[in-house]
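The full complex has more chains than appear here; those shown keep their coordinates.
Order as written gives the chain letters A and B; numbering starts at 1 within each chain.
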Amino acid sequence: MNKQVGGAMFENAGDDEIGKEIHALARRLYPICRSITGDGVRETLAILAEHIALERHEVVTGTPLFDWTAPQEWIIRDAYIADASGRRVVDFRKHNLHVLNYSQPIRARMAFAELKRHIHTIPEQPELIPYRTSYYAENWGFCMAHNAFLAMEDGEYEVVIDAEHRDGSLTYGEYLHAGASEDTFLLSAHICHPSLANDNCSGLALLTLLARNLGRRATRYSYRFLFAPGTIGSLAWLSRNEERVPEIMHGLVVSCVGDGGGPTYKRSRRGSAFIDRAMAHVLEHFGGDATILDFSPYGYDERQFCSPGFNLPVGLFQRSAFGTFPEYHTSADNLDFIRPEHLAASYRIITDVIDIVEGDWRPVSTNPKGEPQLGRRGLYLALGGDKAGAQAAMAMLWVLNLADGDHSLLAMAERSGLRFADIAQAADLLRRHDLLRAAG
Amino acid sequence: MNKQVGGAMFENAGDDEIGKEIHALARRLYPICRSITGDGVRETLAILAEHIALERHEVVTGTPLFDWTAPQEWIIRDAYIADASGRRVVDFRKHNLHVLNYSQPIRARMAFAELKRHIHTIPEQPELIPYRTSYYAENWGFCMAHNAFLAMEDGEYEVVIDAEHRDGSLTYGEYLHAGASEDTFLLSAHICHPSLANDNCSGLALLTLLARNLGRRATRYSYRFLFAPGTIGSLAWLSRNEERVPEIMHGLVVSCVGDGGGPTYKRSRRGSAFIDRAMAHVLEHFGGDATILDFSPYGYDERQFCSPGFNLPVGLFQRSAFGTFPEYHTSADNLDFIRPEHLAASYRIITDVIDIVEGDWRPVSTNPKGEPQLGRRGLYLALGGDKAGAQAAMAMLWVLNLADGDHSLLAMAERSGLRFADIAQAADLLRRHDLLRAAG
């Protein structure tokens, strides 16, 4: 039952190639001005739908979503600050971070002294435009580089935000890869951020191409992909799919997967769910500066999936953890900041976890008393010589020793310190020699 | 039910003031020559009774107290060693440590060679008088500075200990602050040591003034204060109050709380009782060199409370741990060794623990599915800006996330790493907005 995926599942997705593919897709998503609602989200979903049979859902403004309500759509057409000469000193057309996301409209002339209370900068990073939002409090504003702000002179400015809030709908995308079972692995990426490459064009692109590749294979689990605006989008999905929630056996929120930091995994609220163990195992063998963080209720949509009424086994996977890298939520989070090789490595980590989810089973030895005689079956030699052979033999000994029906392959990998893939390969070989059967 | 105490309970007991008050009371207790029985204990209790409605209990000599018996009273009137010229080279009137506590009487002339077998000194601390006792073996003796001992010449001395053992009673004091429940927090300080300021005038004074201050407030728990001679006094209370023992939910033995070391907490025998967790939490956030020790069956009256037949959740709170500071059980443990600021800090640690005991409850979210929308309720802003605001928001997120009825506020504080007071404040705010209710 676990053989459809295995170690060779993604053999066509060579690391170089997939990294370039993800980067290319992220590049197409980057320029779009997204928000929690509106056409930016729809335009993004349309691009993702070129790769997978994406379902688009519209949730009518005002629909109750647990304690929340589906918000109005935000239409942004233009935004600028022009000086007395008519020159645009801040121009939304040049960078969509320039406007406070979900800003109220304004069209006025005002003195700099008044205007500057609506301008956001980062004095410590004076060349970068910050990313700021005001979704649930009515406000208007601009974001700009601090140095440009310092260069503005007193006087009157023309201030225009040509935006509109109107009833419409909240939009999110969903893709289901149906497996043999309705037991589901949820993979979710937020779609609400505008031109921020790592956060989260990277996650959107990676999950889309993962969905495409998974779609080509038979799997044991079903895989549900969610591309939804942060917080309100996951709440929308949860409130409209409460009967599906118990099917979620594993889950990952995916964001910021294109930079060279980390990798970082934040555990689910449960702390030692299967996804937490599988992720820890993969990262332990990944090398580099992998970090595993305990759950905390601040972050991305794992906050909603791990709320006490759901308490789903959903963790957060990132490269650099949010808030810890200087490019975070600034105009420096651009297409140069994410790189194909990092995207490929992130992709590989997630597919390694999927391999574990797909490939795990609980073997029972058919010869539990003493070791079976491997030599007579040619198994000591079957796997070739020297070091690789010795390691393969160790993997077989571990599997046989722990094949009491209480240990899954992942538990064997954890206890032995060997890679899951090696344990799984040994178990497969032993089963083919009738030395193992599946438990109960 | 937890609101009577809260963070503001001791608002009138400013740290400076309470430290000075405790020191002043300890100063009055210091000169009295106490022992396990006798008028020294009664005189001490009379002074404590000026602050609280203390009950004095007398246990008649010979009363069986589990495996023990209430001892005779010890009366000490005078004690000295005089040389041939009649000069007192050791004089109880100058320091009550000079006489072996609970010493048998003697009135004799004897050669130095014989006398010196009854003289106790500390060669390594030659200027200090040691504190020695002989409660349960008949003996007589003197304690003195080693240098003074070395200055004694051979020859005959007049040796007088004008003491008496006679049937009477064992005395201890008790104060009960009745709370809403009969569930009880026991606080105990030994009263048997003579002129040793830290060990334990400090504990007696601190608990007395804590009892006074608690008496002014309504509390959820009842608080029982015990001022009794070490070992035999706690055994007396336990044997006479066996039906009350199951009411003890939390307890602290308090001694040596006036020096600048530690703080030190020795866990109860249970190891992870609520008092152990609460104390660990307070000390973790106290800063400095707080030390938490595992239980061991040597120390103060926690030995009796934690005996296997009771196994009460009673730990030991000290600043420097007994036996670890050079002043311990010597004449250097005097009024200069204890200081108001240390007493105030010790007082604050204990009241912080009481705040946890009083303030702990198990919240259940009224919106367990997803996060409730805090912004709509003004809760993100309610607590002010910047860092304090962010921390308050984090506390709210933690409380909401763990509000499944299984986590008490202390468990939330432990898991989040936030202070109990911040968690409790967040929980209170959320409850006022009907976002929480109490479990069960």
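Definition applied: a contact is a pair of C-beta atoms (placed from the backbone, for glycine too) under 8 Å apart; a residue touches a chain by one contact, two chains touch by 3 or more.
Being a predicted model, the structure only gives us computed values, none of them experimental.
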item: Total identical subunits in the assembly as filed, 2 in place; value: 3
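In this section, only the chains that are shown with their structure count from here on.
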item: Where subunit A and subunit B are represented by their mean Cα positions, the distance between them in whole Å; value: 54
item: Contacting residues of subunit B [partner subunit A, same complex]; value: 365, 367-373, 375-376, 394, 397-398, 400-404, 416
item: Touch list for subunit A against partner subunit B, complex; value: 65-68, 136-137, 231, 234-235, 238-239, 269, 296-298, 303-304, 306-311
